[in-house]
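Left out: one protein chain. Kept in place: all the others.
On to chain A.
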């Protein structure tokens, strides 16, 4: 019951003093702040509710999950309140920032193996807890792995988390299309059979590669291509030549996660026993190894933002290069896109042409073309759901203008519209 700390965080904005910006989402900004009565530094996520069209229920669930969570490896919320049309969520301050930001500032080519093992073990402990509680995180990635000044690791952002126990009814699986394409499991993309906790294990494997290389596999491709590659190509993994510096157990751990058949992936509990995590060290080790010498978070964040603005303006000049798009999104750290499955099919056709004309590897592209027939996007109920999203999603229509090409909203903002799960519907209808 440690969470029910004696400390009572005040519920009015005037009791907090906002300092610099340390993080940014689409409809939210995170600030370092002082809780004046408690004289404690906190992080406050300020969410503009006017930008969250119809998903107040989703926001309620996210905040409630964060309030009711009690695990050393999960970022919990101290309290939440509204001030005007903004929602403030008060959280512990994680001075190290996210692993993505740390990599971008100081480790562009990824971390050393002992660091990765330590980070991933902590994240996996968080997943074991979440899964035992019936939650699927659905957005595991380096950008959501935060580190505090002492090297403690916490998984954050339950914006798209789903609960298999929602509404008292057992949910066999979920069917909602959420997450971030590079980290998204094939079964989540396909939206056919639904998915469960194992989707997080796939994302966990992708995150392992991200921490090893400094970026996720396929991250330089546009999201549509990421979807196709995830579905059609062999699962990504560590390269025998290029990744010689990594151990066999690391290679095997990743391979165990990145199996296309979710049933063949280990549970989080089982994965935690993997030999690879024997190489994990303590929190202090992380603090010593990767946090030492880093500039304060606010400063790093400002530099990264400036750099990003720079790259965006450069990209404006080069905007013919569609492959920059995904990278841009990646740089911006935006956590998701929305897709209309009809658009997706059209887009898949477009990419086919691209691959033939300007792919650097033509044998690869032919493979894609051959695999094209097997794509299984069709599903009557889904395309119906998708068509009522038209207008929200302009992925295809705006292709000529790459800067406007991707909806800048996170998936959660539209979650309500996109929930095509049979189970969700069943849960709403009176079963009494």
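Quick note on the criterion: a contact is a pair of C-beta atoms (placed from the backbone, for glycine too) under 8 Å apart; a residue touches a chain by one contact, two chains touch by 3 or more; residues count from 1.
The rule we apply is simple: contacts and distances are computed from a predicted model.
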item: Chain excluded from display, named as in UniProt, from "DNA sliding clamp PCNA", "N-terminal nucleophile aminohydrolase", "Gle2p" or "Conserved protein Mo25"; value: "Conserved protein Mo25"
item: Contact with the hidden chain (one of A:20, A:50 or A:310); value: A:50
item: Touching residue (missing chain; options A:20, A:70, A:239 or A:310); value: A:70
item: Among A:79, A:106, A:255 or A:312, residue touching the chain not depicted; value: A:79
item: Residue in contact with the excluded chain [from A:60, A:245, A:288 or A:305]; value: A:60
item: On chain A, residues whose C-beta touches the chain left out of the figure; value: 1, 3-4, 11-12, 49-50, 53, 56-57, 59-60, 63-64, 67-68, 70, 77, 79-82, 84-85, 87, 133-134, 165, 167-170, 196, 267, 391-392, 430-432
